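With one protein chain held back, the other chains of the complex are shown just where they sit.
Up next, chain A:
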Amino acid sequence: MSFPWANHYEPQNPLMKWVDEKLPLPRLVYNAVGAGYPVPRNLNYMYNFGVLAGFCLVLQIVTGVILAMHYAPNALVAFGSTEHIMRNVNWGWMLRYMHANGASFFFLVLYLHIFRGFYYGSYKAPREMIWLLGVVIFLLCMATAFMGYVLPWGQMSFWGAKVITGLFGAIPLVGEPLQIWLLGGYAPDNAALNRFFSLHFLLPFVIAGVVILHIWALHIPGSTNPTGVEVKKESDTVPFHPYYTAKDGFGLGVFLILYCLFVFFMPNALGHPDNYIEANPLSTPALIVPEWYFYPFYAILRAFTFDFILTAQLWGVLAMFSAILMWFFLPWLDRSPVRSASYRPLYRIFFWVLMVDMAALFYLGGAHAEEPYIMFSQLATAYYFLHFLVIVPIVSSIERPKPLPYSITEAVLGKDDDAQLGATVAAKA
């Protein structure tokens, strides 16, 4: 693991010496997020979101475990027990708003983290495994959040669960039995609520496990950096601690300020009013939408309105799942050896078009299923698939990248003495 010039753990304190001999846990921490982990010295703020995502996971687990002490996963009382938390449990309102907005901020951070990856080519060799594990984490987070939203058993909880599990019904032949098996009945009810609660409690710990693998895999090649040029020598790096602990600490502060503004001053701004109405299987809400962080994929689901060989609904379901699953193949779709979009003039343009496209999908996923919104989401969906499956492979083979700096040191300081020596040093490195 890590670079040869990494600092070595040498405990001074006799107690730490003693612990380290018996169980080298302090050493592990030192090498993972301490002074023993050299990191490129030129990381910008876009590289803050991994740490923030880890923070969000811990926050969700801590608030979630306490909420679970007061919540009752039974269709008869779930809504009331949520209100009990809001009204009677000491600081219950704060825990619940932290947990609900925490999910939103978790996804905000995850999206930024993923888009950072798109821009700086974080998925490319030798970091494919980090990327694959990252997509697994994202999928697990989506499943967890979806099930969590069902727990308060409001109108949106119920109808969201019904619509999303109904998607499995679109699968030919096995669809309906599968849906009934998933729900434990024909419609979401006590059986569904109970299993969703059970899984909602379990999955975050699975996520934590995959996060450990994600970080483990990361520590082999180390982070990318805005130049995309690999670390060559000590002057390209700084120790994680204190340099990035300090920088991430500041980032965490800014993040927490924004988060607290929502938790304490507009806690329901990201939610839907209908979820303050108790679930009622007999009354369909005028508009059924998931939480905002699912909007892009919900827009893709609803974009398919025309039966072409398969039913429109099945197209929608296939497209929605493919929209994320295809990220698994990204390392092999993008063949450009240059990582950073800063040196890829053509790819960079398409990256920003994708960002506009994603913004459109975010907006359209929350809109009423009526024209002209559907037409726009059809166009945005078409571009989304073109981008990843057609544009990225083609651009990566025809593009002429800009010249890269010799090293991170050169990019930061404007000159690198080793680079003057030219080929000799390059050969040595």
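Here are some notes:
FYI, a residue touches a chain if its C-beta (ideal position, glycine included) is under 8 Å from a C-beta of that chain, and two chains touch if they have at least 3 such contacts; residues count from 1.
Simple rule for what comes next: contacts and distances are computed from a predicted model.
Considering only "Carbon monoxide dehydrogenase", "Cytochrome c1", "Peptide/nickel transport system ATP-binding protein" or "Tryptophan synthase beta chain", the record for the omitted chain gives "Cytochrome c1", by its UniProt protein name.
Looking at A:D274, A:E291 or A:D418, the residue that reaches the missing chain in the full complex is A:D274.
Taking the complete complex into account, A:V238 is the one of A:V238, A:V317 or A:L364 that touches the chain left out. Residues of chain A in touch with the missing chain: 41-42, 44, 80, 83, 86-87, 93-94, 97, 226-227, 238, 242-243, 246-247, 249-250, 252-254, 256-257, 260-261, 263-265, 267-268, 273-274, 276-277, 286, 303-306, 308, 312, 315, 318-319, 322, 326, 329, 332-333, 335, 342, 371-372, 374-375, 378-379, 381-386, 388-390, 393-394, 405, 411-414.
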